[in-house]
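Every protein chain but one is kept in place in this view of the complex.
Presenting chain A:
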């Protein structure tokens, strides 16, 4: 049996947020929500787990710092411990102040870029990726909620959604 989805379109973010709470209370399953801008508190209302990108970024930053330390220690202290303008290249720590700027920059570089790449990979964003929002108005001023209608009475579900303030309701057959 083909599964069915209902697309409920709202024209207001507050209305949407309210509707999400009602839909979840009524134990309907929200498939996905498409919004034109970040609606504050929507991820909590839908029950999304917090993202761990910040943790990833922290780890990438530590990686960057290690790369900087290992690189400069090898090049300046191990490989060619030369006297350049009287700078003390005896050990890493004796000439450390000179290395701070690059240690800092590489930390930021790794933390920023690897986190952004992680974000693009996790959210599946890439240059030739096809957009997946079902209605083009969801990037303009409409808010679309997908609800799994399989095993539900479509009439009742649409009536329920109208009562939550949906402006348009569509039944989609997933082939």
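By definition in this document, a contact is a pair of C-beta atoms (placed from the backbone, for glycine too) under 8 Å apart; a residue touches a chain by one contact, two chains touch by 3 or more; residues count from 1.
Convention: contacts and distances are computed from a predicted model.
Per its UniProt entry, the chain excluded from the display bears the name "Polysulfide reductase NrfD", taken from "Polysulfide reductase NrfD", "Energy-coupling factor transporter transmembrane protein EcfT", "Short chain enoyl-CoA hydratase /Enoyl-CoA hydratase" or "Na(+)/H(+) antiporter subunit B". Here the missing chain is touched by one residue of A:26, A:59 or A:75, and it is A:75.
One chain of the complex is left out; on chain A, the residues touching it are 11-15, 17-18, 32-40, 42-43, 46, 48, 50-51, 53-54, 57, 71-72, 75-76, 79-80, 84-85, 87, 95, 98-99, 101-102, 104-106, 108-109, 111-113, 115-116, 119-120, 122-133, 136-141, 159, 162-163, 165-168.
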